[in-house]
Structures are given as C-alpha cells and as structure tokens.
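The complex appears here without one of its protein chains, the remainder shown in place.
So that you can tell them apart, the chains are marked A and B in the order they are listed, and the count of residues begins at 1 in each.
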Amino acid sequence: MTTTEQPVLLAAVSLLSALLMGFQARRVGWSRMKHKIMPPAVTGPPEFERTFRAHQNGVEFFPTFQVVLWTCGLFGNEALAALGGLVYIAGREMYFTGYAKSARGRLPGFYLTICALLAMALTAATGIILSLLDKYLNIQIFSRSI
Amino acid sequence: MTTTEQPVLLAAVSLLSALLMGFQARRVGWSRMKHKIMPPAVTGPPEFERTFRAHQNGVEFFPTFQVVLWTCGLFGNEALAALGGLVYIAGREMYFTGYAKSARGRLPGFYLTICALLAMALTAATGIILSLLDKYLNIQIFSRSI
Partner (left out) sequence: MTTTEQPVLLAAVSLLSALLMGFQARRVGWSRMKHKIMPPAVTGPPEFERTFRAHQNGVEFFPTFQVVLWTCGLFGNEALAALGGLVYIAGREMYFTGYAKSARGRLPGFYLTICALLAMALTAATGIILSLLDKYLNIQIFSRSI
C-alpha cells in the first residue's frame, strides 16, 4: 500500500484518543497526590472516586471505540469516521471534567459519546453488510460503476 | 486494497463483539437502576456486584481478544479466526448471563472463551512465525508454489 492509500485520518484520530487516555490516567495520578490516596487503594473522598471512575469508564469504552472507529472508516467512510471520532473524543473529555466535578456532570459528555458511537457503528455495520454481500454473494446493492 | 481483498469477516466479528460489549455495559446500567446503585459507587448487593464484575472481566479480555482475532485472521486463516471469534462471543455472553445469576455460573462461558482464545492464539503464532521465517530468513516451510 502506498503512503497516500493509508487511512491517515483514522490513524490521527486514533492516536489523539490514545493520548487523551494517557492524559486522563495522568490526572488520576494527580488526584491521588492531591488527596493522598496511595496505590493500590482506589477508594477515598468522593472527588477522587469520581475522577477514578471517570477514567475507568473511558478505559472500558476505549477498545470498543477503536473497533467502531476503524470498521466505520475502512468499510464505511473515512472522513465520516474521523469526524465521529473527534466528536467522541470531545464527549469523552467533557465526561471526564464533568464527572470530576459532580456525578450528574458526567451525563452531557456521556450522551455525546453514545451518539458518536451509535452513528459510527451504524455506518460500519452498513458498510460491512454491503461488503459481505458483494464479496460472498456477488450482490452489489449500490452499483459502483455509476 | 480493493473491496474484495479487505478482511470483511474479521471486521464483521470484531464489530459484533464491540456491540456485545456496549450491550453488556448497558445491562450494568440497568442493574444500577434496579438496585439503586448510583455512580461512582461500584459496590452493593451480590447480584449487582456479580453483574458489574461480569462486565469488567469482558472489558479486561476484550483488547486481548481483538489482537488475537486479527493476528489469527491476517497471518493464519480468516474463516477460522471468524469462527473462533463467534465461539468467543457466545462464551462471553454465557459468562455474563451465568455470572449475573451465580458466581459458579460464570465458569462454562469462561472455559469456552479460553478455548477460543487459545485456539486463535496458536493459529496466529504459527502464522506469524512462518511469516517471519519467510520474510527475514527467506525460509518457506510450506511451499506456496504447489
């Protein structure tokens, strides 16, 4: 594959989301220092526990997000997937900062991540089904020759 | 890479497993509502804690599963990897529903996921070793010209 055929938009968004996860992990470390919660403890004042759980929730969703981002980009549309990925990243950061302040504060960012995930998953599923039909049943629903 | 060269079976199984993870996360949310366990709390009645841990275990294994699935499919055999992935997904769902009922109930699904992972990992390792020998030492153990 030549350089210009590589899905560089997907790679850029994927790397950006990985850097955000690293930065959120760092901020859990800062919260540990601020509240003097030494590992392996994971309980403490509510603010620490919310920050800890905000990161954990990001960790739980991160691999699912990667699968949805890449299948959407490779079997649907790369630009659309990159856009969905950026919305997800914004929502994930809103979730983290909101949750650190209050339990209710996590909700706007959470809904934004869910919307982005569902839109990308739907696009990915459509692209994969069309590709399965084309490859294994030789059915082209959308003619590519137009 | 043209459409028909893309590993669409792998993508289909990968996306399906991501959707299952999302659905299991949703069911942890429903269990929170049923038992009135508000975030960031992660402790409560045994049934809630089992459901929570069932999802966490899925989260822990999910990225490992993705690596094994894709390396098995790209360096071993795509159809075999897709089949192993479907067995893993079935085992993962048995694990979740079984664990929600009782701690012992998680075991049948757990063993099924381990068998699928080991079979895929062995296929992947074999394919990768053959590919390393071919690419860097120019040794072809199985002649491809037959």
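The criterion applied here is as follows: a contact is a pair of C-beta atoms (placed from the backbone, for glycine too) under 8 Å apart; a residue touches a chain by one contact, two chains touch by 3 or more.
Being a predicted model, the structure only gives us computed values, none of them experimental.
The omitted chain makes contact with just one of the residues A:T51, A:Q66, A:T113 or A:S131: A:Q66. Where subunit A meets the missing chain, the touching residues are 1, 3-4, 6, 8-9, 11-12, 14-15, 17-19, 21-22, 25, 38-40, 42, 55-56, 59, 62-63, 66. Even with one chain removed from view, subunit B keeps its contact list with that chain: residues 1, 5, 46, 49-50, 52-53, 59-61, 63-64, 66-68, 71, 74-75, 99, 103, 106, 117, 121, 124-125, 128, 131-132, 134-135.
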